[in-house]
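I have a structure I would like to understand better, so I am pasting it below and will then ask my questions one at a time.
Just one protein chain is left out here, and the rest sit where they should.
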Amino acid sequence: MTIRSLQQDLADFAAEREWERFHTAKNLAMALAGETGELLEIFQWLTPEESATVMSDPPKANRVREEMADVFAYLLRMADVLEIDLEQALLEKIAINGRKYPADRARGRADKYTQLGG
Amino acid sequence: MTIRSLQQDLADFAAEREWERFHTAKNLAMALAGETGELLEIFQWLTPEESATVMSDPPKANRVREEMADVFAYLLRMADVLEIDLEQALLEKIAINGRKYPADRARGRADKYTQLGG
Amino acid sequence: MTIRSLQQDLADFAAEREWERFHTAKNLAMALAGETGELLEIFQWLTPEESATVMSDPPKANRVREEMADVFAYLLRMADVLEIDLEQALLEKIAINGRKYPADRARGRADKYTQLGG
Partner (left out) sequence: MTIRSLQQDLADFAAEREWERFHTAKNLAMALAGETGELLEIFQWLTPEESATVMSDPPKANRVREEMADVFAYLLRMADVLEIDLEQALLEKIAINGRKYPADRARGRADKYTQLGG
């Protein structure tokens, strides 16, 4: 299975339902954010400890899986519509972040790179 | 390149910086939503037509790629921490949605499945 | 009715249910974002024209009102917990934005202030 084949499945799904006109980049960004909001709702009242064991509660685990699948679906669909290679974009972003957050200065710190000094 | 190898790169990146203690499922859900918010900001004032051609403006195209990479990164990292197989979860969700949204009833409609009748 | 009296109603509501321990600033920020996500879901597939007439469809109008009330509730509750005077904060922000976006340069443009020139 590849990112590309998942994107093809999602494109076929939309085409069979004539949903392409809804799937503008702007609308897909909103749908992605809407699904992310549903993911937040699962975690919002949990302590850090409870959030770590969320997958051992089957109904909650199922909700988490489904919401993450929805986020993934809209992210892949949006990348397809915009013709962005997500895997390549991520590798480039990791390289950029490697320069912004050198391991010796960023170690154990959650600060933004602009506050790491240099 | 596979989802798994990207997750390993992200896990290594976090480990080298001792960021694991920040990467709880709850915190990663928030970071995912924060990056999604940045993606929304690029599209919020665009008309549908402008949103369709956003990739032909190089500085904007670059921002879109970077923000989508950030969303992807946190989604992969969260799935790794929760030991969720994202590809499998997505295939299952597509099957569920195929039943919720039969092509003949959902055609050309943006309604939620609860409103499609039957 | 004042912001302060609404905050008191919300504080009483939480206290009667012993929900204060859930209402940390972090958790309330997540809940605020979760409700904002539900608001997005109402608008995500609408054209600009459809979004303008959403209030003339009673079931949709009702959902919009309820989700906006939820966003307002968590925003007020979070401000109360953090002891932030929202009205004062907004007046200050309007003054800051007046300087960042001078009317003669920002007219008819959706650009960020950093791109307005000077």
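Letters are used for the chains, namely A, B and C, taken in the order the chains are written, and counting of residues starts over at 1 for each.
We adopt the following convention: a contact is a pair of C-beta atoms (placed from the backbone, for glycine too) under 8 Å apart; a residue touches a chain by one contact, two chains touch by 3 or more.
Remember, it's a predicted structure, so these values are computed and weren't measured experimentally.
Note on the undisplayed chain: of the listed residues B:L40, B:V54 or B:L116, the one touching it is B:L40. Only one of the listed residues, A:I3, A:A33, A:V64 or A:A106, touches the absent chain: A:A33.
Even with one chain removed from view, chain B keeps its contact list with that chain: residues 22, 27, 30-31, 33-38, 40-41, 43-45. Interface with the hidden chain, as seen from chain C, comprises residues 1, 3, 6, 9-10, 13, 16-19, 22, 24-27, 29-30, 32-33, 36-37, 39-40, 42-43, 46, 48, 51-52, 54-55, 64-66, 68-73, 75-76, 78-79, 82-84, 86-87, 89-94, 96-98, 101, 103, 106-110.
By the touch criterion stated above, the residues of chain A touching the omitted chain are 26, 29-30, 33, 37, 45-48, 110.
As a convention for this text, only the chains that are shown with their structure count from here on.
Chain B and chain C have Cα centroids separated by 24 Å. Chain A and chain B have Cα centroids separated by 3 Å.
Residue positions of chain C with contacts to 2 or more other chains are 30, 33, 37, 45.
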